[in-house]
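All protein chains of the complex are present and in place, except for one that has been dropped.
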Amino acid sequence: MSRFRNPYRKWKSRVLLSLLGLGALAAVFPLVMILLHLVREGWSALNLAFFTETQKPVGELGGGMAHSILGTLGLVGLASGIGIPLGLASGVYLSEYGGTGQRSGERLAGWVRFALELFSSTPSILIGVFVYGLVVVPMKHFSLLAGALALALILIPLVARTSEELLRLVPGSLREAGLALGIPRWKVILHIVLGSARPAVLASLVLAVARIAGETAPLVFTSFGSPSFVKGITEPTSALPLQIYTYAISPFEEWHRMAWAGALLLVALVLILNAVMRVLSHGLGGGAHE
Amino acid sequence: MSKPQIELETRGLEAYFGDHRALHGISLQAEKFKLLALIGPSGCGKSTFIRCLNRLHEETPGAWAQGEVLLEGEPIYGKGVDPVSIRRKIGMVFQRPNPFPMMSIYENVASGLLLAGVKSRKELDPLVERSLKQAALWDEVKDQLKKPGTRLSGGQQQRLCIARALAVSPPVLLMDEPTSALDPISTARIEELLVELKKSVTVIMVTHNMQQAARISDQTAFFLMGEMVESGATEQIFTNPKDARTEQYITGRFG
Partner (left out) sequence: MKGDRIFLGALRALSGLSLALLLVFVGLLAHQAWPALRHSGLSFLSSSDWDPGSDGFGALALIYGTVVSSVLALVIAVPVSVAAALCLTEVFSKRVAWLVSFLIEMLAAIPSVVFGLWGIFVLAPFFRSGLQPFLSEKLSFLPLFSGPPLGVGMLTAGVVLAIMITPTLTALSREVFASIPRIQREAALALGATAWETISLSVLKSARSGLATAVILAWGRALGETMAVTMVIGNRPQIQASLFAPAQTLASVLANEYAEASGDLHLSALSAVGLALLLVSLLVHGLSRVLIKRGSAA
């Protein structure tokens, strides 16, 4: 059989397979490039001043992004405080009372799922437009609160979807065992179902928070940005990704350097969180759902 | 001979899944401190029946039941009866062992008590020990109570589930084919503990295994296609069944 094999086919296979490999390389290449540039341009500007000082007036050298770091912490903290409970509540509701497939669920659940899907396919800049009209206009100025609300609106569908998926993975026999012990249903859901899924849900929350920490578009006209530390939740505030954007499109070289430094910090944070969580959940994936 | 004490009784119990009637008017009595075995071919309604006894049946969407079920003379269905409180008195062990995954052995056994609000170790410790002893598991795990429940072997996990069910001190224990997923040695150990257990707890057990029913039960009921064909003392059912269908099943002509 092999004596009659056309050598052209074999050669063609080799060439095309190498092309495939090149494609895979091309997919990974940008990551390496971006990381290299981040380190090269940003590392030198990551000094103590970067972490402790705020924006200096235009033209002056020095300064830092302390106000942006703090701003991000505040925004993400508040957004999580609002978004995580709401997202988890929806996730629990959809998983325990919103059956799909064979089990029929409540009608409200179908509509909630629809609304959450719509929100999650909405471009994040439109979330900013929404919160602008809802909060910034009545308040008559930009604020940390508005920014946090916008981020929370992105967080809710994300948390709801992943937590619903994770809770559905908990076997029905565990729920029955809990009920059979004479435990009321709501305690079964909170302690046994959520309890079984706890490690996976926590990991997914960390990833979701890392994701909103990097969002810029929803903040552009809600928290807006500021050159100094935020004074209260009704005041505008800077945020790390937002400040990177502002600095990057400015004409000042000094600010460009800081944009790189800020980007390096942001990417380092996000990548470390993602990497750690994914490695952990590889180990959990076998253990959590038995 | 004194009148036998009836722990649990059903009168005309019918169970439905939507419009489909799965159980037709079952009237059955379980005597106190005895083991009642329910036998019959697959799909004949035995599991549905016991799930009506602890009101687990109605947790399935679209499923419902009607008729009377009396525990020590008191109805467990009806207005104002809380299913949760019924389930504290009628425990259940399932076919596949299902210990709670994120909990230790101790926490698993104590889970029914913990979630009912009992928090103090002083109250929990003796109950956990007693339940594990009743489930013939104490000696094997007494030094590793903090170990996760899922790290035990299959047979041990099932005994853990038995201990868990017993910790809330239910007068009745329902068992749905508890040994069908286990190896013969684990099966034998559980049968041993049941013989001891039935002296203090009324047991109602569904089993696929007729030899098992013959070995450890005091009474037996034969189910077929949603009906209870015959019930009575185990010895009588197996040596001198009244109904022809019972005889056919026992001699292995079907099922």
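When the chains are written out, they are named A and B in that same order, and each has its own residue count from 1.
The criterion applied here is as follows: contacts are C-beta pairs under 8 Å (C-beta built on N, C-alpha and C of every residue); 3 or more make two chains touch, one makes a residue touch a chain.
As the structure is a prediction and not an experimental result, all values here were calculated from the model.
*Asks:* Using the definition of touch stated at the top, determine which of A:Gly99, A:Pro171, A:Pro184 or A:Pro227 touches the missing chain.
*Replies:* Counting the whole complex, the residue in contact with the absent chain is A:Pro184.
*Asks:* Would you mind spotting which of A:Leu70, A:Ala115 or A:Leu202 touches the chain that isn't drawn?
*Replies:* The missing chain is touched by A:Ala115.
*Asks:* Which of A:Leu144, A:Val230 or A:Ala263 sits in contact with the chain that's absent?
*Replies:* That would be A:Ala263, which touches the missing chain.
*Asks:* In the complete complex, the non-displayed chain touches which residues of chain A?
*Replies:* Contacting residues on chain A, toward the hidden partner: 1, 5, 9-10, 12-14, 16-17, 19-24, 26-28, 30-31, 33-34, 37-38, 41, 85-86, 89-90, 92-94, 97, 106, 108-109, 111-112, 114-119, 121-126, 128-130, 132-134, 153, 156-157, 160, 184-187, 189, 210-211, 214-217, 220-221, 224, 241-242, 244-245, 248-249, 256, 259-260, 263, 266-267, 270-271, 274-275, 278.
Simple rule for what comes next: only the chains that are shown with their structure count from here on.
*Asks:* From the C-alpha centre of chain A to that of chain B, how far is it in Å?
*Replies:* So the centroids are 47 Å from each other.
*Asks:* Would you mind writing out the residues of chain A in touch with chain B in their complex?
*Replies:* Touch residues, chain A against chain B: 99, 103-104, 171, 173-174, 176-184, 187, 191-192, 195-196, 198-199, 288-290.
*Asks:* What part of chain B is in contact with chain A in the complex they form?
*Replies:* Interface residues on the chain B side: 54, 56, 59, 61-62, 84-89, 91-92, 94, 96, 98, 100-103, 111-112, 115-116, 150, 161, 164-165, 168.
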